[in-house]
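Structure provided below as structure tokens; questions to follow.
Only one protein chain is missing; all other protein chains are in place.
For reference, chains read A and B in written order, and residue numbers begin at 1 within each chain.
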Amino acid sequence: MSLVKILEIALKTGRVTRRYPAEEPLLTPEFRGSIEVDPAKCWGCGACVKVCPPNALTLTPSGKGLVLEYFVGRCVFCGMCAEVCPAKAITVTKKFELASTNLRDLRSRVVHEVLRCSVCGAPIAAEAEVRAVVKASPISEEYAILCPKCRKERFSRSVGLRMGAPGGGSS
Amino acid sequence: MLPVAGLAKALRAIRRSIWVYHLNSGSCNACDIEVLDALTPYFDVERFGVKLVGSPRHADVIIFTGPVTRESLPKVVRALKAMPRPRLLLVLGSCGVGGGIWWDTYATTGGFSKLEEILKEHGVEVDRVVYVPGCPVRPEAIIYGMLVLLGLAEQKVREVELPAPGG
Partner (left out) sequence: MTDPVFKVVEELKGLGGVVEEIKDREVYLAVGRDKLKSLAKALYSAGAYLKTCAGIDERQVQGVFSIYHIFGLDELGVDVVLRVPVAEEDAWVPTIVPEVPAADWCELEARDMVGIEITGRPVKRLVLPEDWPEEVHPLRKDFDYSTRPPREFRSEVAEEVGVPLGPYHPALHEPEYFELYVDGEKVVDVAYRGFHVHRGIEKLAESPRFTYKQVPFLAERICGICGFVHSSCYVMAVEKAARIEVPERAEFIRSIVLEVERLHSHLLWLGVAAHLLGYDVGFMHAWRIREHTMVLAEYLTGSRKTYGINIIGGVRKDLNVDKLDKTLKTLAIVREGFVKLAEVMLSVPQIRFRASGTGILSRSEARALSVVGPVARASGLYRDVRKDYPYFAYREASFKVPLYTEGDNLARLLVRVEEILESIEIIRQLIDRLPGGPIAVESWDVPPYRRTVAAIEAPRGEDVHFLITGVGKPYRWRVRAPTYQNIPALRAMLRGAPLADAPLTIASIDPCFSCTDRVVVYDMRAGSRRVLRISGGVPPCPL
């Protein structure tokens, strides 16, 4: 009796199998796959690195410059990085065919030139970030190319000059 | 490592009949139920000749999930040791591939890649591994990973390094 009923159900349902990869996968338009960082837009600011729960995104200084690395192997596909990126440089794609025979192929990097202080040569931040900040805020370019220490010195010197301190108020 | 000819031959031999053992090293279960889901009507991996077996001794391929918790580590090593050569592994998910969101806690080991050194110490050689990122890994991605493992599909991802344009 129940055998007949179940056969009825099966016959009525028919084949539901999506014969992937020959047929399309069962994707919806909302699916979050791997991310892509646009090197032309990325500031190298590290906001994505800060928010990434599994630390799949890292920002590390190296010989080449400041490197933003995305290790899709540990990514949890939450899309928070795309949400917090101030430059809108991160897109969440629909890619899920990410299988690899080795771990190296699961890494992608954007290499940033680091801006160095025009006075003391200490590294400040990625050039792209400094450029973006100067564009977006009233900070003058002359201050933007100084490291925080030199910036403080220059600022207190200029305050000292205005207040008529002897010797220009140098620290 | 098996000589390449031996591995290629083995891969050809199991091409249409893949016996899979599912080994969970402490995962949250999301990847594991997607593995099971792959057997159900919408994905039906049996059309590839895949079937689940009850012992690693009968396995052609081990599907590996979990970050390798401290407690499961010795058991995982023993289970892998019991697998006959060639040892073909499909490592799934953020946990298996990279140790997961908890990759550096006191109770985990860091995923399968960290396990490889320990396996060498115990004389357990792995002949081919394919890593499948995901959290969880969707059934189609598992199928794709299996096809890459068997050499039936091309790997799509490549290491990429791009400079941020200056000036």
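As a working rule, contacts are C-beta pairs under 8 Å (C-beta built on N, C-alpha and C of every residue); 3 or more make two chains touch, one makes a residue touch a chain.
Not measured: the values here are computed from a predicted model.
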Options B:49, B:74 or B:165, residue touching the unrepresented chain: B:74
Looking at the whole complex, which of B:57, B:85 or B:156 touches the chain that is not displayed? B:57
Interface residues of chain A toward the undisplayed chain are 1-2, 5-6, 9-10, 13, 16, 26-32, 51, 53, 55, 76-80, 83
Where the missing chain touches chain B, by residue: 22-24, 26-37, 39-42, 52-57, 65-67, 69-75, 77-79, 81-82, 100-102, 104-108, 135-136, 138
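Convention: only the chains that are shown with their structure count from here on.
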Please report how many Å separate the Cα centroid of chain A from that of chain B, as a whole number. 28
Residue numbers on chain A that touch chain B, as the complex places them: 16-21, 25-26, 34, 39-40, 42, 44, 53-56, 71-77, 95-113, 126-128
Spell out the part of chain B that touches chain A in their complex, as residue ranges. 41-44, 47, 94, 97-101, 103, 111, 113, 128-135, 138-141, 143-145, 147-149, 153, 155-166
